[in-house]
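Below is the structure I would like to discuss, written out as structure tokens.
With one protein chain held back, the other chains of the complex are shown just where they sit.
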């Protein structure tokens, strides 16, 4: 397939209480093989997916938060997190885990994949897509 | 079984979008055979279950709202609806269907089963139960 | 003390079946009785024996089946909710003219009356759902 | 125009599978194409052939199977989501060592790539879920 | 370049409708379906948010879902437009993309 489309994965749900966050990540990983232009959006309770220090030992469920750090290897490098959603939840950028990628166009320099954006910027990102998948 | 307990069925979800309202009613109907002291509470989106004029022809789903009117025959006669929940939704008592029962202790006089109560009264009703089932 | 437990959501999709499992184990460990666990709404989906979760994930149905075997739990699947959702035991499958069944060992299909009865006969009821 | 459709919730529990069905029928009636419907999350539960809804209720699985037969729809059930939740076809059942399968006629099990492919090959995607 | 936003949850128990409205751009459309149709009720605590979203954003309600829930036309916010499943299809075709606020 030669056509390249802009795919946006919208994550608005918290992890573990329901399976949507995990199954969204499964789609992203499979989708990476299709060489499309992929962006991930985290807003509302979706910002909780990226908090650091997640330890699921006490609930007997698999901790999938490390998988976000592997996204760079799949060339998924655009993760946008909404500032207002963080603030409403008492969170700041430093409460999120670091997700980085190595930029092959810049001598493999390590760069952050997570970008904090305003609600207005998030709306612009959403309006610039071909396919929007919601989880 | 000789012991009589107070059972409260708490309805906080709208009908049709999800099945909880319908399956709650199925429990109430079966439960009526057990001769317990049964009360139904409608608050938050649960008040939408009792609106009149429901017509599901356009969505191909069974309209179960007439079943509420049959509850009197099962001796389920205490339906409490929260005033504040109605108001937040732009609803008033007259937007609800009439649900009545015949009072065998009062010469089979027809009496309303639905009672509009304040949030504080609803809290009192909830605190006066043995078993609370949530739907 | 006697605890009745209701599970209202399906496995993996919601955490309810996991939380209920940990709660029941803790209650039994503390010397309480859990005479029955009732699976209603999508909770009936916990009882399928055809689930094949990933190797590195917990097996929710097997956890319940094993706990039931070890502790003598009565795991009741609501028949009305199960029929809608395609959960059948061998008897039901035959009665409905279906060519397969899918209920796991340790679960039994019965009516909603078992839920009310559980409410009457236990000291506390705890519902896990969505 | 080509529409891709995703169904993310189970039958009866949520209205999503019903709304998607009415939407697909209306799209086809208007002359659009619906080359594929993809069932993900609890949406995979729509595909069980063991469902026995009450007589006075719609039969969600049969509605989809009949529409697929009449209009040549490709109803794809996500394999990863289906395995967790106990939805298997005969091949999968054999491969996993299970003694029964439950997928209805008209549905086929395949990978998540089919979802991405649908997004690439259609003009619009519509998701129905919770 | 416009988006059709689809909201299927009651705005009284869930934040989806408000979040959707906060992310709409001028020229977008919002379609209320399933339990989302309650967002079209006039006189409710979310009416103001819905009406101030328009006129640059058009709000639609799926007729069958509104009727199922007993929402008579006179109970709905005046600027909300009812559509059937066929109108739903047209809205999808006329927009550049759809976004479901699940």
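By written order: A, B, C, D and E. Residues from 1 in each chain.
Going forward, a contact is a pair of C-beta atoms (placed from the backbone, for glycine too) under 8 Å apart; a residue touches a chain by one contact, two chains touch by 3 or more.
All of these numbers come straight from a predicted model, not from anything done at the bench.
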- Item | Touching partners, among the displayed chains, of the absent chain | A, B, C, E
- Check each of C:32, C:62 or C:108 against the chain that is not shown and name the one that touches it. C:32
- Note on the structure: chain A residues touching the chain left out here are 12-18, 44-45, 48, 51-59, 61, 63, 65, 88-91, 95
- Those residues of chain C that touch the unshown chain are 1, 3, 8, 15-16, 19, 22-23, 25-27, 29-30, 32, 124-130
- In the full complex, which bits of chain E touch the chain not displayed? Write them out. 12-16
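The rule is short, and it goes like this: only the chains that are shown with their structure count from here on.
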- Message: Show me the overlap between the contact partners of chain D and those of chain E.
- Response: A, B
- Query: Which chain lies the greatest distance away from chain B when centres are computed from Cα atoms alone?
  - Reply: A
- Query: Which one of the chains is farthest from chain C, going by Cα centres?
  - Reply: E
- Task: Name the most central chain, where centre means the mean of Cα atoms.
- Result: D
- If you average the CA atoms of chain A and of chain B, how far apart do the two points sit, in angstrom? 43
- Item | Gap in Å, rounded to a whole number, between the CA centres of chain D and chain A | 27
- Query: Listing for chain B: what residues touch at least two other chains?
  - Reply: 16-19, 59, 61
- Note on the structure: Multi-chain touching residues of chain D, meaning two or more other chains, are 12-13, 15, 19, 22, 41, 57, 80, 125, 127, 129-130
- Each pair of chains that touch: what are they? A-C, A-D, A-E, B-C, B-D, B-E, C-D, D-E
